[in-house]
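Take a look at the structure set out below.
Every protein chain except one is present and positioned as in the full complex.
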Amino acid sequence: MQDILFYIFAYLALQFGFLVVANPFSRNPVTSAMFLVLTIASLAGLFVLLHAFFLAAVQVLVYAGAVMVLFLFVIMLLDLRAEERERLRTFEVVAGLISAGAILFIFLATLVHSPPGIQQSPTAEGGTIALGRLLFSHYLLPFEIVSVLLLVAMVGVVLLSKKNLK
Amino acid sequence: MNIALLSHEWLVLLLGLGLLLADLWLPPAARRKLGYVAALGVAAILLYSILFVRLPAGGVEYAFGRMYILDSLALFFKRFFLLAALAVLLMSVEFAAEIQSGLTEYYALTLFALAGMLFACSANDFTLLFVSLELITISFYILTSFQRARTLSLEAGVKYLIIGALSTSFTVFGIALVYGTSGKLNFQDLAAVAPQLIGNKLFLFGLLWVMVGLGFKIAAFPFQIWAPDVYQGAPSPTTAFLAIGSKAAGFALVLRVLFTAVPAITAQWSHLLIVISAVTILYGNLCALPQRNVKRLLGYSSIAHAGYMLLGVAALSAAGQSAILYYLSGYLFTVLAAFTVICLVMRHAEGEDISRLAGLNQRSPLLAAAMALAMVSLAGVPPMAGFFGKFLLFKAALAQGATQHGYYWLVGIAILGVVISLYYYFGVIRAIYWPGNAPDPSPIPVSRPILLSIYACVAGMFFLGLYPNPVVTLTSKAASALQAETAAIHATATLPKAPRAAWTRSLLGPASAAPSRP
Amino acid sequence: MNVGLGHYLVVSALLFALGLFGVIARRNLLVIYMSLELMLNAANLALVAFSRFTNNLDGQILVFFVITVAAAEVSVGLALIVALYRKRRSAHVEDLTAMKL
Partner (left out) sequence: MNPDFLAWIILFLPLVAAGLITLYFLPQRKVSAGLSTGAVIIGFVLSVIFVSWAGWQPAIRESAATWLAVGPLHVAFGLRFDPLSLLMILVVTGVASAIHVYSWGYMHEDPGFSRFFACLSLFTFSMLGIVLANNFIELFIFWELVGVSSYLLISFWHERPSAADAGKKAFLANRLGDFGFLLGILIVWSSLGSLNFGVLQDRLSAHAGALGSLATIAGLLIFCGAMGKSAQFPLHVWLPDAMEGPTPVSALIHAATMVAAGVYMLCRVSFLLDASALEVIGWVGGFTALLSAVIAVQQDDIKRILAYSTLSQLGYMMMAVGLGGDSQAMFHLSTHAFFKALLFLGSGSVILALHHEQNIWKMGGLRRQMPVTFWTFLAATFALSGVPPFSGFYSKDSIFAQATARHSYGLLVLGLAVAVLTAFYMFRLVFVVFLGSSRSPACDHAQESPPVVLWPLRLLAVFSIIGGYIGIEQVYEKQFGAAGAGHPLWQQLLAPFREAPIGAVLGILAAVLGFAGAYKLYSNVAKDPLPDKLGALSRAMANRFYFDELYQATVIRLHDALASIADWIDRWIIDGFCVGLARGGTDLTGRALRLLQTGNLQTYAFLFALGAALVLYLVLGK
C-alpha cells in the first residue's frame, strides 16, 4: 500500500513540477504558481510516507499556504499580462537540458556506483514533540539566528517595497 | 556553557537592534550620525575583544554541543570582520547622501551581516554553516539593492539574488548527501568517519556541492560569474563589505570544511584545487585587462585574488592556510583603502569610469596616494602587504612541489597572473596622476573619521609589508588550530554524544529527562 | 521491489533537475524564482528521506531551517522583483543587462 502511494505521490510531484517549469499550454506565471502549490502538496504526501508528520504540516501551511500566496499576490500586483506571450527559446532550452541532464546523469551514475547502504528498518518518527525538543536544545543557536534572519528579511521587504522613497 | 563565549555576536546584534529602535525617536536629520554611533560601537566591541577575550588554556572552547567553536582561528576572523565593518560603516556615513531612504536600516543591516560573519567563522556544524551563510547572503541581497532609485543597484540585487539562491539549493542538496551518507553534521564527528567514506561517491558528490556554495561566496571559478555585475551595481560601501567580509567568511568556512571536517578527502583533491586556483587567477586577471569601470575592475580583480588565496588551500599545508589568513589581512587594508577612495570620489557620479579619477592628484593628494598605494599593494609590489602575502602563498605551494609538479605550474601561472595584473593596476595609477583636465576639479573634502580610516589602512598596508612577523605568528597559530582540535577530540575519547547531553540537561533542567535521540 | 531510500533520491534528483532546467530556460523572474523553490524542495525531500532511513532526526531539523530560510528569501526576492518592476515595468530577464562584459 505504502509503495503504491509512493509511486502516486512521486508521479504527481514530478508531473506538477514539470508543469511549473514547462507548461506546454500556458506561460502564465499564475499557472506555474498553481502547479507549484500542487507539487508542494504532493511532496507533503511523500513526507507523510516518510513519517515526517510535522514537516508535512509545515510544508502545507508555510509553503503552500504562506509562500505561494505571497507569490500569487505579487503576480496579481504586477499585472503581468505581457508575460503570457513568453516563448521558450531553443538556445535556452538546449542549455537547460544540457546542464540539468548532465547533473542528473552524474547523480544517477553516482547512485548506481555507491548506493546508500543503509538497510535497517526505518524507525525515525518526525513528531512535533521530538522535533521540538531537539530544536530548543541542540539546535537553539541556529533557531535564534534564523529569528534574526527573519527580522532582516522583514526590514528588507519594508524598505524595498515602500512606496515613497523619503 | 559560558554565555560570554558568544559575546561578540550578542553585542553586535544588540547594537543593530538598538540602532533600529533609536531610529524611531530620532529626528531624520540626526540619522546620518547614527553611522558614527554604529562605528563607535563596533570599535568598542573590537577593543573589548582584544583586551578581554582570551581563549582558555586548551586554546579552544565549544558551545551548543560543539556546534559553535571558539578557537584562535575564529577569534582571528572575528576581529578581522569587526575591523572591516568599522571601516565600512565610516564609509557608509560618507555615502549617506546617495541612500534615499532607510539610512539607519542600512547601518543595521551591515551590522546583521557582520553578525552572520561572526557566526560563520565559529561554525563547527553544517546547520550553523547553512544558517549563518544565509544570514550573510540575505543581508547582502538587501544591501546590494539599497539604492532603489538606481536601476543598476536593483539589477545587481536581482542577479545576486538568483545566483545566490541557485547556489543555496546546491549547498542544501550537498549537505543532504553528506548527512545522508555519513549520518553526521558536526565537522569533527565527520572527520572521524570521513576516511571510511573516501570511496563513497555519493558522499563526495555532496561534499563537492557544499563547496559549490562556498565557491560562490569566494567567487572562485566556475562560480565567479556574478561578481563583476554585483560589485559594479552595489553601493560602494556594500561592495567593499562584499569584497572583504563575504569573501573572508567564505574562506573561513572553506578552511573549516576542508581541513577540519574532511582532511583525508581534501588530501586527494590537490589536482582539482590546483586547476581551480589557476583558472580563477587567469580568468580574473585577463577579464580585468580591458575594463574601464573601476568597481567592475575591482570585481574582476577580486576574482583573481580569490584565486591566489586558493593557492594556499591547494597547498594542503598549515603554511598555506596561514598564508591565506595573512593574505586576507593585507587584502583587508588594501581593499578598504581603495573603496574608501572610490566611495569619496565617485559618490556623485553615475558610471565609475576610470577617467573620473583623472586629476585626483590635484583634488586630494592624500586620496590619490592612498589609491595608488592600494593598487601597488594589490599588484604585489614590495614593500606593500600584497607582496608579502603572495610571497607566503607561493612559498607554501612551492614547498609541496616536490610531491607533485603541478604546484610548480600553479606558481608559474600565478606569477603570470601577477604580471598581467600590473597592466590594469598601473592603468589606475596612471589615471590618477594623469594631468589632463579633471571632470570636476573641485577639491574633495575629507572628514576626520575617514581621514583616520585611510591613515589606518595605509599604515596597515605598510606594516604588513614591512614587518610581517607579528601577524605571521598570529596567523600560523590560528591555522594550526584547524587540525589540532580534531586530533585532540579524537584522542581524548569517543565522545560525540557526551557534551550534547550535558548541555541539554543544563538547559532543560534536571527534572526533564534528556530526550533519547533516535 | 520495495520502495527504499534510492527511490526517494531519484525522485529528489529529478525534481532538482527540473528546477534547474526551469531556472535556465525560463525568462520570467517569478517563474525562475519558483523553479528555485522547486530545487530547494528537492533537497528537502532528500533530507527527509535520509533522516528517515538513517534513524536520525537532525535531517528533519535541517529541513525546518531550510523552509524558514526559503520563506525569508522568497519575501526579500519578491520585494526586490516588485521594486524592479516599478522601476522598469518588466519582470523579464533580458531587461536586466545594463551591466555586462
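Read from first to last, the chains carry the letters A, B and C; within each, the first residue is number 1.
Note that in this section a residue touches a chain if its C-beta (ideal position, glycine included) is under 8 Å from a C-beta of that chain, and two chains touch if they have at least 3 such contacts.
Fair warning: this is a prediction, and the values are worked out from it, not measured in the lab.
Although it is not drawn here, the omitted chain touches the following shown chains in the complete assembly: A, B, C. From the set B:F205, B:F241 or B:Y308, the residue in touch with the chain omitted from the display is B:F205, counting the whole complex.
In the complete complex, the hidden chain is touched by one of A:L46, A:I103 or A:V155, namely A:I103.
Residues 92, 95-96, 98-100, 102-103, 106, 109-110 are the ones on chain A that touch the missing chain. Mapped onto chain C, contacts with the missing chain fall at residues 20, 23-25, 27, 32, 93-94, 96-101. Within the entire complex, the positions of chain B that touch the omitted partner chain are 158-159, 162-163, 166-167, 170, 201, 204-205, 208-209, 211-212, 216, 221-223, 225-226, 228-229, 269, 271-272, 275-276, 283, 286-290, 319, 322, 376, 381-383, 387, 391-392, 394-395, 398-399, 401, 411-412, 415, 418-420, 422-423, 426, 430, 433-435, 467-469, 472-473, 476.
In the analysis below, only the chains that are shown with their structure count from here on.
Just to note, of A-B and A-C, the chains joined by more C-beta pairs in contact are A-C. Between chain B and chain C, the centres computed from C-alpha atoms are 26 Å apart.
Rounded to whole angstrom, the centroid-to-centroid distance between chain A and chain B, based on C-alpha atoms, equals 30 Å. The mean-CA centres of chain A and chain C are about 6 angstrom from one another, to the nearest whole unit. With touch defined as above, residues shared between interfaces to two or more other chains in chain A number as follows: 107, 111, 115-116, 123-124, 130, 134, 139, 142, 146, 149, 152-153, 156, 160.
For chain C, the set of residues touching two or more other chains reads 5, 16, 19, 23, 33, 44, 49-50, 53-58, 61, 65, 69, 72-73, 76, 80-81, 83.
Chain B contributes residues 126-127, 130-131, 134, 138, 141-142, 145, 148, 151-152, 154-159, 161-162, 165-166, 168-169, 172-173, 175-177, 179-180, 183, 185, 228-229, 232-233, 296, 517-518 to its touches with chain C in the complex.
Interface of chain C with chain B (complex): residues 5, 16, 19, 23, 29, 32-33, 36, 39-40, 42-44, 46-47, 49-50, 53-59, 61-62, 65-66, 69, 72-73, 76-77, 80-81, 83-84, 87-88, 96, 98-100. The residues of chain C lying in touch with chain A in their complex are 2-11, 13-28, 30-31, 33-35, 37-38, 41, 44-45, 48-58, 60-61, 63-65, 67-76, 78-83, 85, 91-92.
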